[in-house]
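Questions regarding the structure given below will be posed in turn.
Omission of a single protein chain aside, the complex is shown with its protein chains in their original locations.
Labels run A, B, C and D following the written order; every chain starts at residue 1.
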Amino acid sequence: MKTDIVQLFENPYLALGVSIAIIMAYLSVNAIMLIWLERKLSARIQRRIGPQRGPFGLMQQIFDMGKLLSKELLTPEHANKLLYVIAPILVFAPVVALSSLFPITSTYIFHDFNIAIVLILAISGINVIGIFLAGWGSNNKYALLGAVRSVAQNISYEIPLILSVIPIVMITRTMSLYDITLAQETYPFILVQPIALIIFIISATAETNRAPFDIPEAESELVAGFHTEYSGMRFGLFFFAEYSNMIFACALATVLFLGGWRGPLLPDAVWFFIKVYALIVLMMWFRWTFPRLRFDQLMKFAWVVLVPLSLINLLITTLVLKIV
Amino acid sequence: MALIKEILDGTKTLLTGMKVTLDNFRKPPVTSQYPMEKIEMSEAFRNVIVLIEKEDIGSHDCIDCKLCERVCPSFCIYLDGERPEGLRRKRSTKFEVDFALCSDCGLCLDVCPTDTLGYSKVHDEAGYNRSDFLYDLLEPWADKEEAARERLKEIEAEQAAERARKAAARKAKKVRREK
Amino acid sequence: MAQIELPLVANDPKDIEELREEVGPLVYMDLLENLLNHARSRSLWPLTFGLACCAIEMMAAGAARFDLDRIGAGVFRPSARQADVMILAGTISRKMAPAIKTLWDQMPSPKWAIAMGGCTIDGGPFKYPGQYAIVEGADKIVPVDVYVPGCPPRPEALFAALFKLEEKIRAGKKFKK
Amino acid sequence: MNRFEVEQDPKSRDTYYLNMGPQHPSTHGVMRIKLHLDGERIISAEPIIGYGHRAHEKMAENRDYIQFLPNPSRVDYLGGMIYNVGYCQAVERAMDIEVPERAEYIRIVCNELNRISSHLLWLGTFLMDLGAFTPFLYAFDDREKILDILDRITGSRLTYCYARFGGVILDIDDVFLDNVSNFCTYFVERLKEYEKLVIGNVIFRERTIGVGIFAPDLAQKYAITGPCLRAMGHENDVRKDEPYGIYDRFDFDVPTQTEGDCFARTLVRMEEMRQSIRIIEQAVSDMPNGLFLAARVPRRIRPPEGDYYFCVESPRGSFGMYIASDGSDIPFRLKLRTPSFSHISAMPAVMASTMLADAVAILGSIDIVVPEIDR
Partner (left out) sequence: MIADKLSSLLRDTTEVQYDARGFHVQYTASADTLPQIADAFLSENFHLEMITCQDRRENDDAFRLIYQFNQYGMPQRHVIHADIAPDATAPSIAATFPAADWYEREIFDMYGVSFDGHPDLKRILMEEDYFGHPLLKDFVDPPNPYRSEDDAS
């Protein structure tokens, strides 16, 4: 009943090319739409109107893209040119690579991979390297501070993130995202693993460097953090990466906890995206409500609250599974 | 246990905050959409000074007394005037204001003896040149100047007549008292 | 091939303009250039940068009542590398002048500057004989595109300035003051 | 961007200097703080000021007392009305000019409205420094309401030049009084919302409690005044201690806290807004009729020879004007004693051994206005 789109093509390279093209196109449009959504949403929360260019202000993003594309690409004088240039690509690449793994519908998926979760958790760590290189290569103290903060933060929050995913794997005894979705036939895992979901959302917000965990790019402290020295479309790529990471994290949460494509009446893909965007709106709501944590408090929160909590959750899950 | 209580309390405060933002989300925006909705400036609104019309003269009544020029803390008023033939008062022939220097303090209005200074109600000016803001306040009145001078002559004649009458009355009174 | 005779001396600017039209550019990038200018003019990200009193009015223009985001100029970037327009809001002191020059140099082109308030136009209320601390006019440091008078200008005036700047950008090279 | 210096402490390779400013989002204008950092921890901080120096004091020596009228509100543009009125009161006392009752009441209402608007702007920018952007816009929205009220009678939004020697320049009307009382009722409710959104918030508490403590001996050493002093437990307010104008007629409290940290300063300022509302309500209900500008004001403002000191409670602390007159039209010397100057000079003592993010919080919480420091 499921068909890998990749298997429809005889030539594997062609398959790869097509899927990357589709994903890139989707992610670009998605990032533009999300930026629009964020601006409109924040405007409403702040009782403003928000962008007004074009219908519903949609043209604003097109103009911004056009402007960023035509902006001068400055490279700071004392920057490490190679690191400086590849950093934005490294931040953006993992999302593109991993997006193909998500089962968006029950029938057609790009590729079902039986250790998808391990792959996701491993490769999504690469963007930290990208951020660090960006900070290191810029030769700017603010950027470096942002990069160092980012690395520390991402490493800390990776642990509760992984620990909150493990119970799901234990329950379903599979690491394929497709099979995990199938396993949620009767009920989504949010009902059995609510604490894991909360930990996952918090960690994911931290992993994507969104407020209230946006200390690597904390505007009021570090100017613009790790991308202080980036201009034009290189900066645009960081922007893209932020929103792509967001949708990536929310999609993972949807598959693991909210039953993926499952839902009554509406087609599979529609349900999947409704759930994803609902989570995204929640993350945006966080951002426009809360102040930012301090660096040491952020670490303390990860190690003193989240890690023990997820371990307890893991322990309880194990016990329950053993008994039942 | 204390830690769990702390976490729960903290979560509660966070949810309260989110509720406040949600409440505001439901309220309508407060934005006034500037180019589409023009805002009416209040009576007291201060901008560049203008010469305001005196009804009896049909034009401004700047008599080139130079009080505003002297009091201006930013030295942004440039005045010049002449005494037209047949008139007791002077008329200004040049009244320029460099608005870029002005600090909207309103001291010039305080000292104006004829109360012919007022504020412009323009609140959204911008220009491409530094020199765009050197306003010639007499420009709007240029074509009315001749008529105003004629009118002033009449007024002054009336005033002179009035004064003469009063002086005569006073003299008469004095004479009466002396008697 | 038609031969175009070029006069040896073209002092009259009108002649040069006519000649330009006759010769024409080799590659017609007009459409692209126009499109990009349209995009640029509608996405003016200002630098988070306040000098004095006018900065508060600039912040007020970005806040809910006036909302610079409506015209796409509400994305205040703290880093000069990502900003398009520098709004010089407030008195420029002589101590600050070199820093502003550096900031201007750090901005990637195309970039624009708006001088907000009398102080940045020519010293404003702070210009008087004996003044020793301020720069009398922002155009002594950076090339200013649009001037906004007032002390301080109302937020609407900043909007008007941004609209004027948009016009200037859209007109491209054809723009005449 | 910030031109940072690459100088390194030769003794240690683990510490570095970070230059915050002159253009930095959290210095609220143009100030520079040279931080000596060990990782995220501040070893020492050195504020470098003067980037907003506009030579107000030299200007005062070059113009007469009347011409100096527009200047005080530009020294501290957030409390422009209070400075403007304060300057007038200073000269009035030196010249012994009688001010009509109605003018005094109008001044009180405007002063306190201005104080609320200044505190609101502080609240917004402080929270923006802590990373919350939305309260900034709420605060600005409420501030606009005050500006609308003041704009109607003063004609300006920020740098007021409303007071004159012997009164104010324009009379108020019933619409103004209605607007003010409407605002008071609205704002009391609104303050509760702020408290829910801000004071209760656990992240805000984490960021501010115990951060940036002014040690008790700092007050005397650095002459701390205003809300920063009251947050340290001193019940000290110029409006109470040496009532100027007619502040002695009103019933209000001086809020104090004892901790002296950022959170205490926040609480003090929030309560101060409430007390300002109380003063406004009393002033509006007692508003007398009569003249708004004294009928007999000397034409030439020439204070008798001698020194004069007049201080008012600005939103940031005690703002003093020292006027040395030589009996002429032009002040011989006019010194502006500004509260932020003292507070910033205490920063090296407060910021030492805090975190980089705390430095931002501290700067936000003491509420600085850069041209007020630099004058």
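Please note the rule applied: contacts are C-beta pairs under 8 Å (C-beta built on N, C-alpha and C of every residue); 3 or more make two chains touch, one makes a residue touch a chain.
Keep in mind that what you see is a predicted model, and the values were worked out from it rather than measured.
Novice: Taking the complete complex into account, tell me which visible chains touch the one left out.
Specialist: Counting the whole assembly, the omitted chain is in touch with C, D.
Novice: Which of these, D:E98, D:D286 or D:D307, touches the one chain of the complex that we don't see?
Specialist: Candidates D:E98, D:D286 or D:D307; residue touching the omitted chain: D:D307.
Novice: Given the contact definition stated above, which residue among D:H234, D:R269 or D:R316 touches the chain not shown here?
Specialist: Counting the whole complex, the residue in contact with the absent chain is D:H234.
Novice: Using the touch definition from the top, which of D:I66, D:I106, D:L120 or D:A219 touches the missing chain?
Specialist: If we include the chain that is not displayed, D:A219 is the one touching it.
Novice: Going by the touch rule given at the top, which residues of subunit D touch the chain that is not shown?
Specialist: Touching the chain left out of view, subunit D contributes residues 49-50, 53, 55, 57-58, 61, 90, 93-94, 96, 219-223, 229, 234, 236, 241-242, 306-311, 318, 320, 322, 324, 332-333, 335, 337, 341-342, 345-346, 349, 374-375.
Novice: Which parts of subunit C are in contact with the chain that was left out?
Specialist: 94-95, 97, 122-123, 127, 129-137, 140
The rule we apply is simple: only the chains that are shown with their structure count from here on.
Novice: Can you compute the centre-to-centre distance for subunit A and subunit D, using the mean CA position of each chain? Integer Å is fine.
Specialist: 43
Novice: For subunit C and subunit D, let me know how many angstrom lie between their CA-based centres, rounded off.
Specialist: Spacing between the chain centres: roughly 33 Å.
Novice: Which subunit C residues reach two or more other chains?
Specialist: Where subunit C meets two or more other chains at a single residue, that happens at 48, 64-65, 67, 70, 78-79, 81, 106, 125, 128, 151, 154.
Novice: Got the subunit D residues that touch at least 2 other chains?
Specialist: 1, 24-25, 63, 70-71, 74, 134, 137-138, 141, 144, 159, 197, 201, 203
Novice: Going by the touch rule set out above, what shape does the chain contact graph take here: line, ring, star, complete or other?
Specialist: Its topology is that of a complete graph.
Novice: Quick check: in the complex, which residue numbers of subunit B touch subunit A?
Specialist: So the residues of subunit B in touch with subunit A come to 3, 7, 14, 17-18, 20-22, 24-25, 27-31, 33.
Novice: Residue numbers of subunit A touching subunit D in their complex, please.
Specialist: Interface residues on the subunit A side: 42, 45-48, 140-142, 145, 149, 211-212, 214-215, 218-221, 223, 228-229, 288-297.
Novice: Using the touch rule from the top, collect the residues of subunit D that touch subunit B in their complex.
Specialist: Interface residues on the subunit D side: 63, 66-71, 74, 134, 138, 141, 144, 151-156, 159, 161, 164, 169-170, 193, 196-197, 200-203, 205.
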